[in-house]
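See below for the structure under consideration.
Removed from the display is one protein chain of the complex; every other protein chain stays in position.
Entry: chain A
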């Protein structure tokens, strides 16, 4: 697998293969993140598409001393929040009226435990879902999550702790 820094240099030089390399590295991760927040496949694809277009257009302004994934996820986060606000969806609270998400749970038909956690994750507020995904799926530090979400580390910790307990309670209920 090519080095990320090499791919970024190649992309800056206009090499199509370098762009494809970056897409291969990140499109699944970004799409999975967005999909779990907006809970609609087509919307998630549109947002992910916008994320990469924006990222690649602004690639020349990326600071190579910083983390590329943190920068990319910041863009994805901002576009996701914009989308939720346009749809008048609550970001910091859970809007129980929202449809969608059944397909996410159905994918885990063969693995009940994973299906339960995915279903429980959907019951968190979008901001808590983001924190959980960044912490566990993307293995981001509190500091990095703070940079992406633009909120203090203490708030992230508090929300993560509450989210853990809530997830555990929800999984227990279904179990």
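What we mean here is this: a contact is a pair of C-beta atoms (placed from the backbone, for glycine too) under 8 Å apart; a residue touches a chain by one contact, two chains touch by 3 or more; residues count from 1.
The working rule: contacts and distances are computed from a predicted model.
> Given the choices "Electron transfer flavoprotein subunit alpha/FixB family protein", "2Fe-2S iron-sulfur cluster binding domain-containing protein", "Phosphocarrier protein HPr" or "Putative zinc-finger domain-containing protein", state the protein name listed in UniProt for the chain not shown.
When "Electron transfer flavoprotein subunit alpha/FixB family protein", "2Fe-2S iron-sulfur cluster binding domain-containing protein", "Phosphocarrier protein HPr" or "Putative zinc-finger domain-containing protein" are compared with UniProt, the left-out chain turns out to be "Putative zinc-finger domain-containing protein".
> For chain A, which positions touch the chain that isn't shown here?
Touching the chain left out of view, chain A contributes residues 14, 16, 19-20, 23-24, 27-29, 31-32, 35-36, 40-42, 44-45, 48-49, 52-53, 56-57, 100, 103-104, 107-108, 113-114, 116-118, 121, 132-133, 136-137, 157, 160-161, 164-165, 167-168, 171-172.
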